[in-house]
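One protein chain omitted, others in place.
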């Protein structure tokens, strides 16, 4: 047994310490390396070691029912429960009973907790289920969310939360009426590199960010069933912007910590018949009161790209990849120096993004802390996406100066 | 829900295809880039999509009891069962009953399957347990392995498998007598980047490899309980070489596909009293019949390094990190071109190395395929490690020309 | 003396060979990696070695007079003559006689070849001077170019060639009347990484490029004299777009091999008084007949950024830096593979970009080959820049569908 293989928990402690130093002292990039920050014995910053990182909480008490058993649900979310501290997979909702039973068997979900869309409303009587997680085509989110709230459950919903502002608002209203949480599945908010990037920017390490460029693309496979609904407007509500561009829309806001006041946009006409209902390539530019600009583009016909440029007054930075499931990287440079944040080699990120997201809901319910990914956050993105589409259609700038959505 | 979030299974399919192309056609680096390999429609290489990757097998049938509940067991191995297809955590063996009960509760292990070292031999009557996984200080491996074989169980054992050639041989013999598998925990053999690196080298893409350099170091924290036994010779059998250098010893062999015929070695005397029993920094050089050389070093007092240089006749390559839990990278360069293999951004490696290692034992038992990490493999490393120590002590080259261990 | 230090000419031979292979066979990435391109003996691609790379041509026969002795002239262009094969520094034109004399002394330029703007027209009688190179504030280019053509000299002119379409057209017309070459200083066309990037794209290695993103920024120092004229509209004709964004405008065209048909643009209002005359941050989006989009931004208030994203249907690529004086890098990725072009470590690029640009003019004059950077090329960029400004002012798309400028 090697000590490389033992370095995990002290490693993550170290990271936490670094963050604390950077956070409180608010100092320069890399803080720890200046002489006064380095204790004489370099091992000292390693905290009292602990052999064991927090165990999952046995019978984890917060039960989710997953609505929709597509690839993302089955390949990413459901396995991620294994790494959760507070949440467990407690139920499944699907129109495909057989598939649901196979998954239930694999993950020890009692068959009594399998629901169809017909008997879904009975879920209100099932105390195993505290929340539902909606992983359906976009246009189906609002109705099932309303039903879930009516059944007295909290709701986690994949992004984009809805295909219209009205639907999104309806979901927010239903959440308020039911006095239940509505959380949107913005997984990047739970990515450690994204979190530290935001901290570094807020602490001023790259200077004031002034120009953002986001690129989120993937070549859609239409043979893939999941590719098919994405190009049918009735289900998706739009094309690459709904599916991929939304990462850039959301990121522009968290990187700049400001909402845009105006948008212009361009859609590239496609001659490919699979894009007869929704856009393939789209590009938009947000203008901000502070004088910043944010450009984004998304596409369904170019190879997977996930890159954010963040131009600050002191340093210029790039995240590439920016929105991966893991392995995201932040690189800030100026002159002949480059500073990089990346996942360390002996600390498994595993399902962290996903597990952390799943744990977030029970955590804020227990602590009363504000959610990182509220329905209002999701609503704002839906509004911005609709404004982008409008600007592209009208071929002129469209105002997005709606006041502070956080105060709605 | 975004298609980035749906790209996983087609992504891994793509990777598999690439490998096949590279393997059979023996063509260009990465296969897909040669003109004849690129179908006219770029979407075509994506195989018929499948929504769902293979589900875990519900009640996974192959049960492991973990022996030793230190950090590596609790933080890496035990959580990795969640991603296994065939294996499950079925029992725990520990001298600390309370800790074992906490872990059992968190992972739904029945308390009846908790053993102490006193009643460990009763495990033979427990049909839930098919194998044990020994994650104890090195010198304790052999005895408990013998007891496990006597109890009729298969044995997975952490590396180094033993602190002496005699102990290692005793384990191999016990395995044969019991007719049960002995597998050593060489996790890198299950790392996808390592696997593809080996394939690329064997296929001749970097030319014949002639010089290997391996560096495996980590600054040991002696406040950490796991750091303490590593510097006590009676438990560890040696210092950084046993713990970290073994990665390089093993890698030199799989990168060159050849075993050394001679070794020289140097130990740097340390004035640090914590290294009074075992070496801190050690360096060795293997000489090979083919004319290759492999250098390795390991250290307990320098910051975490995990780098392999692989000098081929056509291209020069580096893995950095080479032995991380994930995120390993292979980079081959020549002239002004660089080719990199890395984990793709939208495919979670998660616990793959670990889960794949745990699944390997039931898989070879079912298929009769040869093991990737046999006891004989482990024995050869123990012999080489002892030869390194001898060469350092004698201050002269020591022969390791023992014939082909695979034929023993 | 080490062979590393001797590897230069075989190295550059190798590169040349690779290019040839890629160019003619049109095969795998970088040519050499496809099976049929790899000769059995890996040393074979190294051509018959030659000890000596082409010597400069002693008294290089083509004489330039540099007009304007600012930083770029003195720090980059004038020293670059040392690496030229055909061109030499033959004269200086400046309003600052003392400075001109200092430079003349340092570079062995006869004082008789120093001109002021008053006596500049006498240059026509000076047979030492074959061409002038105009490195003045943008609005001063056209008049002096006309005078140079009248004096019977060829003209190299820094980009942007002019501050209005009329001025640019006037320069093109004067060139035709005088039957002398007009070449614009697009140094990237002479960067080896840029050249190979274009070849790779044209050969289809990343698939059809569909989305381009260009970022070119630098924090302007107003204490620097060269910063001052850049924010005075009468001299610069505009802000960051004229100065930096032009790289992206030009690159969008050479990367896509197509000219845009429409542009939209946004200028971020600045509260900084130094930007009272010209824009600081600007962003634009070109739409192309083929269905491609190209986004660009430039800024005078964010740290130096020089990055091009090139999304192809097969691979996604990034150049970062894209427009450095040297050291530019092209990285194409797909799945888990990354392919990189970069300057090799044992081949000095030195002043290559600059020297190659200076040599280009005498080369095309001698060979009759078409110029890589004609006045018409420069005129097209001036027209596009003006269209960007108009689109920003009008806050609506502006057509740039002017037909093929190459046929004008």
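Order as written gives the chain letters A, B and C; numbering starts at 1 within each chain.
Just so we're on the same page, a contact is a pair of C-beta atoms (placed from the backbone, for glycine too) under 8 Å apart; a residue touches a chain by one contact, two chains touch by 3 or more.
The structure displayed is predicted, hence computed values, not measured ones.
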item: Selected residue (touches chain absent from view) among C:105, C:234, C:369 or C:394; value: C:105
item: Touch with the omitted chain, as defined above, among B:102, B:210 or B:232; value: B:210
item: Touch criterion as defined above, residue of B:91, B:192, B:238 or B:334 at the omitted chain; value: B:334
item: Touch residues of chain B, complete complex, unshown partner; value: 206-207, 210-211, 213, 215, 217, 219, 264, 266, 268-271, 280-281, 283, 285, 287-288, 291-293, 295, 297, 299, 301-305, 307, 309, 311-316, 318, 320, 333-334, 395-397
item: Those residues of chain A which, in the complete complex, touch the missing chain; value: 11, 14-15, 18, 25, 27-31, 33-38, 42, 314-315, 334-344, 347
item: Footprint left on chain C by the chain that the document does not show; value: 1-10, 42-43, 46, 48-49, 51-53, 55-58, 68-72, 74-76, 79, 82-83, 99, 102-103, 105-108, 135-138, 158-159, 185, 187, 216, 218-221, 223-227, 230, 242-244, 246-247, 300, 303-304, 306, 321, 323-328, 343, 345-351
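One rule holds for everything that comes next: only the chains that are shown with their structure count from here on.
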item: Greatest separation from chain C - chain, by CA centre; value: B
item: Residue-number overlap at the chain B/chain C interface, same or different (half cut); value: same
item: Distance from chain C to chain B - Cα centre to Cα centre, in angstrom; value: 51
item: Touching two or more other chains - residues of chain B; value: 42, 343, 347
